[in-house]
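The block that comes next holds chain A.
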Amino acid sequence: MTDNPMSDGPIGDAPVQLPLPGFDAARAEWRQAYAEQIGEEGTVRNRSGIEVKPLYTAEDWDGSGYMDDLGFPGQLPMTRGIYPTMHRGRTWSQRQLIGHGLPEDYNLRFRTILEAGGNAGSLIPCNSVYRGFDCDEVDPVLLGTCGAVVNSVDDMDICYRDVDIGSISTALNDPLPFTLLALLLAVAKRRGVPWTKITGTSNQSDYLSHFIANHMFYRLSLPGSRRVLLDHIDFCQRQVPGWNPVSVVGQHMQQGGATPAEAMGLTLSTAIQYANDCLERGMQPDQFLPRFTFFFDISMSFFEEIAKFRAGRRIWQRLVRERFGASDPKAWRFKFHAQTSGVDLTRQQPMNNVARVTAQAMAGIMGGLQSLHTDSYDELSSVPTEEAARVAISTQNILCEEAHLTDVIDPLGGSFYVERLTDEMEARIEAVIARIDDAGGMYRAAEAGIPQIMMGESALAFQERVESGAQTVIGVNKYEVDEVSDAATPLTRTDDAVMGGHVARFEKFKRDRGQQAVDRALDDLARAANAAPGTPEANVFGLSVAAAEAGVTHGEICACLRRELGNGEPLVLA
Partner candidate 1 sequence: MSQPPKILVTKIGFDGHDRGSRIVAAYLRDAGMEVVYTGPWQSIDDVVTLATQEDVDVIGVSSLATDHLLLPKLMDALRAADLGHIKVVVGGIVPDADAESLASAGVARVFHPGSTREDIVGDVGDLAREARAGNAVA
Partner candidate 2 sequence: MSERPVQLPLPNFDAARAEWRQAYDDQIGQDREVRNRSGVEIKPLYTAADWNDGRYMEELGFPGQVPMTRGIYPTMHRGRTWSQRQLIGFGTPDDYNQRFRKILDAGANASNLAPCNSFFRGFDCDEVDPALLGTCGTVVNTVADMEACYQGVDIGAISMGMNDPEPFTLTAMLLAMAKRQGVPWSRITGTSNQSDYLSHFIANHMFLRLSLPGARRLLLDHIEFCRGEVPGWNPVSVIGQHMQQGGANPAEAMGLTLSTAIQYAADCVERGMDPNRFLPRFTFFFDISISFFEELAKFRAGRRIWQRIVRERFGATEPKAWRFKFHAQTSGVDLTQQQPLNNVARATVQAMAGIFGGLQSLHTDSYDEALNAPTEAAARVAVATQNILCEEAHLTDVIDPLGGSFYVESLTDEMEARIEEVIARIDAAGGMYLAAEAGLPQTIMGQSAIAHQDRIENGEETVVGVNKYCLEGAAEPVTAERPQAEAMAAYIADFQRFKDDRDGAAVDRALDDLARAAAAAPGTAGRNTFAKAVAAAEAGVTHGEICACLRRELGVGQPLVVA
């Protein structure tokens, strides 16, 4: 037992004498005992392919690397966190993705979550919205089953009824051309809330990830998407300065099969692409980079995920400084939202998912996230029931306020294993970035199918590990039981008549609006899409907002831009 004389003194007071006396002999003795007792042992590798040794010691990482590898929170190289106070000062935002049924249903659920301690909102629209259609254009049987039906400025107004939209942070699951944000800004104007008070994130701005991995969100052609994203960034920078127009979505890559290191690498490469495009449009890195955000998956591979996030922070600050010359410390911050991984949840024995989500969330928290969505235990059998959604929120509250995980910044910092793994993950991630660089950047690589192939191979390899039993999934390939007590919850569907009423209301909204203004707004939008980019008159997003104010619907905006900019078709590789 040694007391701690230097905890507040200068570090030089206790010089470390190396080699440590006795270290080599003790190690040899341990290795001998280990080898005798372990029996047959195969190589252990994590999902990213890194070999995991049975033991890490001071020879894997030692304090001499402190300043280079770690530093202090809020300082380069950012490994220990992007803010000086991190979770001790302000804990993460609880950003539960919710949405089903009508705007009224969303409003009710969202207010319940605010009352239960949630402090940020997110909106998941119906899949018909994702595909770019209004409710009167699709088969009504699918309406509202996976998210809220939001098509008009009236719908958006109902979603946030009795909620002060100027005081919450809102994440919109809103792919290009960002019609939900356009509708929200139109609501703000109606209510007299200045746009400068609107804060939040366009969660689904990462069109490359939609093209590559999550096709449901993919609406416009690649060149059209590229242009609309830049217009969006440009517009927000000028008019909605508290809004994060870019969220680069590593979650799609990892859910699509990329290993954690690949997902991080592909995401950083995508962010490089967007930053380069912004530069080309003439924007300033110190201005646009602080509004870049990221969105990641957290798998069950606990330490690997923690190391992934720590390595990501370290690489990003280096990239923005070295490649883009960013000099504002705000631009160096790797801000990320994370979601516990649905892929690792099971439909069997759904309550087990509460334990999984808890472990995943802890990895994200110890990885230094800024915002968190915890999956509901029934997410694999339906849109979350209210009860399951409540447990998901409580899980965050328990981790945040009962378990004392937030008292200390980067609590695992210095762990021989975590530091070594962070270094190794960093090297793997860098290798992925180098591969995409070689292909000419992410835009080109995606067109050529490189990330798609990478993810496909990793997805297969992981599935084979599950099939062969090398990776256990409780209740699926081991410890299966006959399901009885907690059988899957039924799908909640909005009553047909109620949904019919909503569609009728929507049609009435369209009949009652000023048709001339609508036509004019759509003409302006079409003209902008065909004009050379770079002026406010040609800003497609600016004109989408104007259209929303004029009563143009989500589906009409999407249809116009599909026509003018081309429909999005993913590259299908199988």
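In this section, a contact is a pair of C-beta atoms (placed from the backbone, for glycine too) under 8 Å apart; a residue touches a chain by one contact, two chains touch by 3 or more; residues count from 1.
Here is how the candidates were picked: all candidates are chains of the complex that A comes from, given by their letters.
Quick caveat, the model's predicted, so the values are computed rather than measured.
Every option in 1 or 2 comes from this complex, but the candidate touching chain A is 2. Touching candidate 2 in their complex are the following residues of chain A: 1-4, 6-12, 14-24, 26-27, 29-30, 33-34, 36-39, 44, 46, 52-59, 61-64, 66-67, 70-75, 80, 83-85, 88-89, 116-117, 300-304, 344, 349, 351-352, 354-359, 362, 377, 387, 390-391, 393-395, 397-399, 401-405, 407-419, 471-475, 478-479, 481, 485-486.
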